[in-house]
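A single protein chain has been omitted; all remaining protein chains appear in their positions.
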Amino acid sequence: MCRWLAYSGTPVFLKELLFDLPHSLVDQSLHSRLGVETTNGDGFGIGWYDETETPAVFKSVEPAWNDENLRELASHVRSPLVFAHIRASTGTPVQQTNCHPFRYGRWLWMHNGSIAHFHDVKRELMLAVDPSLYSEVRGSTDSEAFFFLALTFGLENDPPAAVERAVGMIEHVGHRRGIELPIQMTVATSDGDRVWGFRYSSEHRSRSLFYSTSIDTLREQYPENPLFDGLSDETRVVVSEPLGDLVGAWNQVPESSYGIIQHGQDELRPFTPRPPK
Amino acid sequence: MCRWLAYSGTPVFLKELLFDLPHSLVDQSLHSRLGVETTNGDGFGIGWYDETETPAVFKSVEPAWNDENLRELASHVRSPLVFAHIRASTGTPVQQTNCHPFRYGRWLWMHNGSIAHFHDVKRELMLAVDPSLYSEVRGSTDSEAFFFLALTFGLENDPPAAVERAVGMIEHVGHRRGIELPIQMTVATSDGDRVWGFRYSSEHRSRSLFYSTSIDTLREQYPENPLFDGLSDETRVVVSEPLGDLVGAWNQVPESSYGIIQHGQDELRPFTPRPPK
Amino acid sequence: MCRWLAYSGTPVFLKELLFDLPHSLVDQSLHSRLGVETTNGDGFGIGWYDETETPAVFKSVEPAWNDENLRELASHVRSPLVFAHIRASTGTPVQQTNCHPFRYGRWLWMHNGSIAHFHDVKRELMLAVDPSLYSEVRGSTDSEAFFFLALTFGLENDPPAAVERAVGMIEHVGHRRGIELPIQMTVATSDGDRVWGFRYSSEHRSRSLFYSTSIDTLREQYPENPLFDGLSDETRVVVSEPLGDLVGAWNQVPESSYGIIQHGQDELRPFTPRPPK
Partner (left out) sequence: MCRWLAYSGTPVFLKELLFDLPHSLVDQSLHSRLGVETTNGDGFGIGWYDETETPAVFKSVEPAWNDENLRELASHVRSPLVFAHIRASTGTPVQQTNCHPFRYGRWLWMHNGSIAHFHDVKRELMLAVDPSLYSEVRGSTDSEAFFFLALTFGLENDPPAAVERAVGMIEHVGHRRGIELPIQMTVATSDGDRVWGFRYSSEHRSRSLFYSTSIDTLREQYPENPLFDGLSDETRVVVSEPLGDLVGAWNQVPESSYGIIQHGQDELRPFTPRPPK
C-alpha cells in the first residue's frame, strides 16, 4: 500500500507539504501510522502544475527520505496544485515507470490500494483498455492499468462516471474469476483545474482518506497559528493520513464517496461502481 | 540497438569475456564498431548457468563501463554458459525489467534489433501471447514480447520452429499494418544445455553476428597463444561483433540462418519465418 | 545505526543467511527489533570469500528488501565466510562508497554505531591515517575512517591491538574536543581466515551483539531441526540481533569484549581501548 497527498490552493513550496509538517509525507514514508505497512520505501513521485501546458512529474526509486534531489526540488518548486505519492509495492517491480502519479496529457492519477489478484485479471483488464491507449501504458502496475481504464471510460469528460465505470469493470472481471473483493482504493486525479478524490473498496472497508477543514474555519479556530497565514480560503489538502495532530483540521472522507476540489464550493458525493452493460 | 555475447564451453570467469579482451563487451559499450550506435550505455544484463536449477541474472541501468558490481561479479563468478548484453534503447525506458537477458524457467533470451513500429503493433502481438503467459511479461520492450511469442509457439520444445513462427507472426501483423520491414534481429536463447543463435531481418540485411572458430583449429593456427590454453575443443562464443582482431578467429553467421551450439558437432541451418496459418 | 551479520563455517548460499530465516537480515531491514531505527533502508552490502585472492563485495543504495540483484546473487553465491550489512545512515550520503563492508586487500570491515560528532573530528582522524593510505579512502563515513585508522595501527598484524589503538585514538581526539562519549560500536573484520567481532562504546552501553551457540550443542538440543544438518561443528554466526527466536541459539557478546572465530576453539576476550602515547 502507499500514502499520498493532493494539494490545491495558494502556491506553496513543495517542502511545506513534504517535509515541514510534523507528520509530513516524508515522515510517513518511514513511520506511517494508518497504512498497511509502516514503511513506504519503494519509490516515490511528485507531480505539479505550473504555467506550462503539461504538469511536471518527478519520480525516483529511492526511498523519499533519502532522495537528495527531492529535497532540492522541494525547496525550489512552488505550485498551486501538487500531487505526491510514496509507494509500498504490492509486488510489481520498483522502477520509475511504476511510480505514481501517472500522467496522460494534462491528467495526473495516483492510487493507494490494489486490484486483487492482479496477475490473474491483468490481461482481461488490459484488453478492456482502448486499443489506441494500450501502448501508452509504460509500467506494469495495477494502478496504471486502472488509470487507463478510467481514461477509456471517459475520465477526461466526466471523471466520477469514468472511475465508477472503471471500478465496475474491475469488479465485474474479478467476480467472474471468483475474486470476492476485487478492489481496494483511494484515488486522486486532476486536470490541473479541479481535483477529484475517491474512497472505495469492494468490502466497504476502504483505506483511510482525509480532507482538510476549510482555511477560514481553521483560522477562526486557531487565530494565532501562522500555518494558515497567506493561505487562501479555497486551499485544501486531501491525504491518506493527517499531516499533523491539529484538532479539527482533518475530516474523514466517508466510505464509498468522492470529493471535488474546485473553485467555489467543494463537493462530497456518494460513489457507486457501474458494472459494464 | 545493442551488443551481445553468448559463451558456451570450459567454465571461465566472466571478466575474461567482459573485460579482458581487446574489444571486450565492456569496451564495445563505449566504442562499438559495427553497431548502429557506438555507445551502448542504456543498461546491461548478464545471465549464467551453474549447478542450481535456474540461471542467475544480474541487471543494471547503469552503463556497463561504470558498474562496480559488474566488475566485482566478473572476478568472482565462473560459469560454462554465459549470456551478456549491453543495451542501446530504441525508445522503451531504461529500467531493469527492460534489460536483457530475459528469463523464463531455465530459458534465457537476448535480442539485438527491433520490432519496427512496436508502439503500433504491441497490442496485437501481446494478444498473440498465450493468456497464461501474459502476466509474466515484466517489462515493456519489443524484445521481451518477442521472447514470450516464441515461448507461446513452443520455444521449450523446438526452439528454431518456435522462433520461426514468432517471426512469422511479427511479419504477418506488421505487413497487415503496412509496415514493410517488420523485424530486425539477432537472437540468442538457451536452456542451459544448448545455445541457439539466430540472424534474420525482413530486409535480409541483418545486424552483424559472428561465431568463433573451433578451438582446436585456433590452437593449431596459434600454437603459442595462451588464450586457448585450458579451453576445451567444444568452447564457442557467439557475438554481435568480434572481441578482438585475431585473424581467422571469427566467422560471420550467414544472413537468414541460425546456429546450434551443442555437445558434439555444432550446426548451422537456414532460418525461414513461418507465417500463421 | 545499522544491522550486520558475519558467517563462518560450512559453505552456504547467501539466501540462507539473508532471506530464509524468520528474522533474517532482509527482514531486519524493514523490521529491526533491537536497532535504534526499525528501518535500515539506506543501502546495503555483502562481502564473501571464495577461491580467488580478494573477497567479493556487492553494494547497492537500494533498500535490501527491494534489490532484485541481491535476490539473484543470494540464490547463486555460496561461501564459507560471509559479511552482510544493512545501513541506516547517521547523516553521510547514501552511496555505494559509503556502504559496508569496506575492503582493503583481503580484509573486510563493517560497523554498527558511530563516531560522535564526526563532522568535528573528521579532519583530525583523517590526519592520523597513514599518509600512504589516505587516498584509498573512497567514501565519507565515520565507519570507513575508523577502518583506515585500524589499518594504520596494524590491523593486518594484530587486529585486536589495532582496533584498541584506533578506538583509543578516537576517544582521545573526541575527549580533547569536549565530546563526552566519542564512540559507539560493534565491528566485524576478517582476513578470510578468522573473524573478529567487537562490542564496545565509550558509555559502556553498546549496541547489541550476539553469537550463535556451537552447532554440536544446538544439534543435541534440537535433534529434529533440519537447520543444523550439514553444518560443521565449527560453523558460527555473529549478528546485531538474532535471526530467529530459537531458545538457546543466541548468546550476547559481553559489554567491552571481542570474540575470535577461528579453526579450533573460538575465543572471547575483554576489549580495552589504548590511548595514543
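Here the chain labels run A, B and C in written order, and each chain numbers its own residues starting at 1.
As a convention for this text, a contact is a pair of C-beta atoms (placed from the backbone, for glycine too) under 8 Å apart; a residue touches a chain by one contact, two chains touch by 3 or more.
What you are looking at is a predicted structure, and each value in this text was computed from that prediction instead of being measured.
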| item | value |
| --- | --- |
| Contacting the left-out chain in the complete assembly, out of B:12, B:26, B:46 or B:61 | B:61 |
| Selected residue (touches chain absent from view) among C:10, C:95, C:213 or C:256 | C:95 |
| Missing-chain contacts mapped onto chain B | 30, 38-39, 41-42, 61-63, 65-66, 68, 89, 93-94 |
| For chain C, the residues touching the chain missing from this view | 93, 95-97, 118-120, 122-123, 126-127, 131, 134-135, 137-140 |
| Touch residues of chain A, complete complex, unshown partner | 50, 52, 54, 56-60, 68-69, 72-73, 75-77, 96 |
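In the analysis below, only the chains that are shown with their structure count from here on.
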| item | value |
| --- | --- |
| Same vs different contact residues, chain B with chain C, by half of numbers used | same |
| Where chain B touches two or more other chains, by residue | 96 |
